[in-house]
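Written out below as structure tokens is the structure these notes cover.
Not every chain is included here, but those present sit where they belong.
As written, the chain order gives the labels A and B, with residue 1 at the start of each chain.
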Amino acid sequence: MFYNSKNWIEKTIYKNEDFDLFNGYSTYETLRTYNKNIFALRFHYERLKKSAMFLGLEVPEYEILKNTLISGIKNFNCKNDVRIKILINKYTSKEKTFYAFIEPIREIDDLRESGVVLTISRERKPKNPVIPYYVKTTLNGYSMYLRQKYNAYYDSIVLNEFGYVTEGTKSNIFIVTAGVITTPPISAGILPGVTRKIVLELIESFNMDFEERNIEVWELLSADEIFLTHTSVGIIPVRRIVPNFTFNAPGISTETLINYWQDFIIANNEYWE
Amino acid sequence: MFYNSKNWIEKTIYKNEDFDLFNGYSTYETLRTYNKNIFALRFHYERLKKSAMFLGLEVPEYEILKNTLISGIKNFNCKNDVRIKILINKYTSKEKTFYAFIEPIREIDDLRESGVVLTISRERKPKNPVIPYYVKTTLNGYSMYLRQKYNAYYDSIVLNEFGYVTEGTKSNIFIVTAGVITTPPISAGILPGVTRKIVLELIESFNMDFEERNIEVWELLSADEIFLTHTSVGIIPVRRIVPNFTFNAPGISTETLINYWQDFIIANNEYWE
């Protein structure tokens, strides 16, 4: 189902006379629902606005965006939860509207129990990018490229220019060693993930040992537990990094966070505004 | 006029059910005609193929691409020469076809006489890119961003990570000092421009003094002459770099190259195959 910047339709046709539509000059966000409610829309909207501002693009008003999405989800009438992508480019910017795409969410409960397998990308995250890491845009095409190149794995971990751990191509990463949870700081060159941020709040609410600092590769590979966070799936444990580094999946800290995740977010009103 | 991967049409509609069309995962080339003939199509095609191979995209056969463009130009029936953009993404890749856009070329004879004004971008070319500099793709969005940011100038010169001169956002750059023509090497992190390559052949045919090496900013700013090359306009002199660095425009070497350019390319069959 597709919101073509005017209406929700099953299959759409739209006009284009311009090369610009194809050139990736756009910003986007990926959202999901829990129990049919859009999760942390306000946080995603704020990030979208920041990205759009950097690129000189206009975003719709929050209430308009929100109501449009709600009616779209209702029409789509999926019995499960859904994933939603919204996209803003020069065409939608002119009229302060947007494109949106809705699809059923892929269930991954089995992966949450068994853990996923990762690789480490041989490519380094481009240093000193013209477009900062916090801007979520298809102009920064390297992650799309890496996602395709390493699609045999759940995700690939990207190192930065110094060889420090940054993030996956679609997730943030956390390690647990001797009970201490550690994640790279924003300054390592990562996307400030919405789920990452809420997991940090959950960790804090449990008063778990936590550090935000640069992670060396050998710290990653000698960790007891590793988990990823991203909007679509929340928290997911890693059981192996190829070729032969294995981890508790889920380990005790990861399992604790997974078990309390839904209760924590549901109990917190600011994620549902 | 637009080739929608099937037909040439004045204004087209096409279907899309997918976010992927917008994400910039594509490669493209810009071409032009001289006297209604497509210039250096073979060279552009080879570069397109190399870019597409890196991205895992398929390109059409050369003869099919060529004939399609020729018939498109005939239909477009423009009394002047035209500029053509071709683009390949996952959609066209599946059927080994392409999108194409034709438009009348903007005449710039006045600029060729007076010279253009440039700025130097404060942003550095991203170092260590996942996608190499030779791949012409909208996935490397920084140049699109810079083109928009510095659109008050004809072009902006981008330095690389070390502060060496690389290229403009849509052109290659040459300097002339004490009669010696110098241009940055491919290893400085530049697009191997087709016009750049042919200008090098022209320089060689004239036996002019020439060096391909890293250029420091102070060498650029103390040059006698500077000129740009790109497909749409060929060779164009620079008269000023802001704030207050001025150059002979056109200087004697630049003028020589401009004067012989059309004769040189017309006389050489391999540019018209």
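Here are some notes:
Keep this in mind: a residue touches a chain if its C-beta (ideal position, glycine included) is under 8 Å from a C-beta of that chain, and two chains touch if they have at least 3 such contacts.
Everything quoted here is computed from the prediction, not taken from an experiment.
The total count of identical chains across the complete complex in this file is 4, with 2 shown in place.
In the analysis below, only the chains that are shown with their structure count from here on.
Chain A and chain B have Cα centroids lying 35 Å from one another. Looking at the complex, you find that chain A touches chain B at residues 2, 11-19, 21-26, 28, 55-56, 85, 87, 89, 99, 101, 123-131, 137-142, 144-146, 148, 161.
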